[in-house]
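One protein chain is absent from this view; the other protein chains keep their places.
Every chain is named by a letter (A and B) in the order it is written, and numbering of its residues begins at 1.
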Amino acid sequence: MLTLSGVGKRYPTGDRALSDIELSLPKGQVMALIGPSGAGKSTLIRCVNRLVEPTQGSIRLEGTELTNLSGQKLRHARRSMGMIFQEYALVDRLTVMENVLSGQLGYVGFWRSFLRRYPQEAVVEAFRLLERVGLPHAIDKRADALSGGQRQRVGIARALLQSPKLLLVDEPTASLDPKTSRQIMRLIRELCAERDLAAIINIHDVALAQQFADRIVGLRAGKIVFDGLPSELDSEMLTTIYGEEEWDTTPEPMDEDESVAATSNSSVQPGDVLPILSAGGAR
Amino acid sequence: MPVSTSSQGLPVWRRRTTRAQWLQYVAWLAGISLFLLCWKTISDNTMWVFVEDAGRQGSDLISRMMPPRWEYANVLWKPMWDTLNIATLGTLIGIMMAFPVAFLAARNTTPHPLVRSVALMVIVASRSINSLIWAMLLVTILGPGVLAGIIAIALRSIGFVGKLLYEAIEEIHPTPVEAISATGASRMQVMNYGVLPQVMPAFAGISVYRWDINIRESTVLGLVGAGGIGLQLNASINSLAWDQVSVIFLMIFVTVLVSEWISARVRHAII
Partner (left out) sequence: MNAADSLAERRQQAAKQGQWRRLPLIQDSRLRWGIVIATVVYLILALSTVDVNWARVAEGAGRAVNFLGAFMQPDFVSRQKDIVDGLLESLTMTLTSTVIGVLLAIPVGLGAARNISPLPIYFVCRSIIAVSRTFQEIIIAILFVVMFGFGPLAGMITLAFATIGFMAKLLAEDIEDLDWRQVEAVRATGASWLQTINQAVQPQVMPRLIGLSVYRLDINFRESAVIGIVGAGGIGATLNTSISRYEYDTSAAILLIIIAIVLLCEYSSSHVRRWTQ
């Protein structure tokens, strides 16, 4: 569905962020992109929706060449690529509902969006998504009144309201605690399965990547050095990607039972827990 | 901070090196000579006999201001109302014009660097020229009256509000803007959803602050014929009615204090 061939990026400063990336992503596949800081993970996914302009190569989404689009056509292409950010990237002073509805901006005209007159179906869908991520009660709260995990759920709902074919996920868990991280990853995973979405997930946490992705791609200094199943990723490969380190001491991923036990902890807000528990078997 | 060794072989600490010390002396000398030169120019242009008389003139002035002619205040309500209107309407027009200019001038929202430099020129020109000068010009063009005052205040406010607002726009978080762009939003939608909510509190605060300054400035616009209480001030001074002048001063003082208090309260509530 998404094909990158020979994609390269050189910043005006002369730094070479990506070189000769060959990658193709079939429908419905969740791919984790791992690699050390500065390896070009963020640049790669931003090249796909052209928040960063690639300097060479071609990127095709369902047969459409993305690299030479501009104006209206680029906006239309961006609609089909939902993006989820590390620091949630919500607009703090807007309410949760406004943030989610901003996922529709590619579909409605300026005055409609300015007056917040969204089509009825869009509002229905937005509310359904908020229910799905467990935040229907928060529609009128301001985004900065939410916790980190809740904000990321709003970010996910916004990306899904675009009715995307592809999710671009940039470090979704880097600002979250380990438990919330796992909940968010599981939510993304489930939503991709429900809607048959492909996803590229940048992630630092190798254990999470192994647990939740169908496929792992390792990036080092702007080049792909590993591309395979999570089970094929061994400590030798990790050394190739990240450099020398005692990999065996990396803590094992938590057991499924443990995490469910942890989520039923009474100190957690109901909104945080419900969707995870209700869809616990879906993975 | 160097440590050297004295002739007795003891270490000596000094704050600066010898060279830096000398440069410092030269800089001070140059500065003081420049100051004295300026002072001499001023002193040459001054009639010192008048200055020697200043104390007597001052006390004479105060004695003529006291007691204030309180009943004159009744004449002043209408001019004061005009002054407030000049400040408020001028501020409104000014911020309406400053708003687009600031977006054109901010590095991250400008459509083109060339447009940016034009917008910056507008801001600098408006900031450099005092509202009183604008008023003088406008009075010759529009004729004396409140309208000239309103436009003068508006023209001066563009630069002030525009500068502070474009600096606020340049300091916004880029990630929400990036996120809104990623949804396929158009340029205007990105401004509306990504930029505007982030700068709105700053914009409101700046506007109220400028309104407070404009109250102060509009009190004197009448001196050049642009309406408001300054007209009465000018007339009273010209007819040497100092007991009326003191009433006007008191009125200005109170109005400015009140507007300052309101502006501080509003800004406090916004932040």
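As a convention for this text, contacts are C-beta pairs under 8 Å (C-beta built on N, C-alpha and C of every residue); 3 or more make two chains touch, one makes a residue touch a chain.
Predicted, not measured: the structure shown is a model, and the values here were computed from it.
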Selected residue (touches chain absent from view) among B:21, B:108, B:140 or B:239: B:140
Note that chain B touches the chain not displayed via residues 34-35, 37-39, 41-43, 45-47, 50-51, 54, 57-58, 61, 81-82, 85, 88-89, 124-125, 127-130, 132-133, 136-137, 140-143, 145-147, 150, 216-217, 219-220, 223-224, 233, 237, 249, 252-253, 256-257
When the complex is taken as a whole, what residues of chain A touch the one chain not shown? 95, 97-98, 101, 116, 118, 120-124, 126-127, 136-137, 139-140
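We adopt the following convention: only the chains that are shown with their structure count from here on.
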Residue positions on chain A within touch of chain B in the complex are 49, 51, 74-79, 81-83, 85, 87, 89-94, 98, 102-107, 110, 113-114, 155, 158, 162, 168
Tell me, which parts of chain B touch chain A in their complex? 175-176, 178-186, 188-189, 192-194, 197-198, 200-201
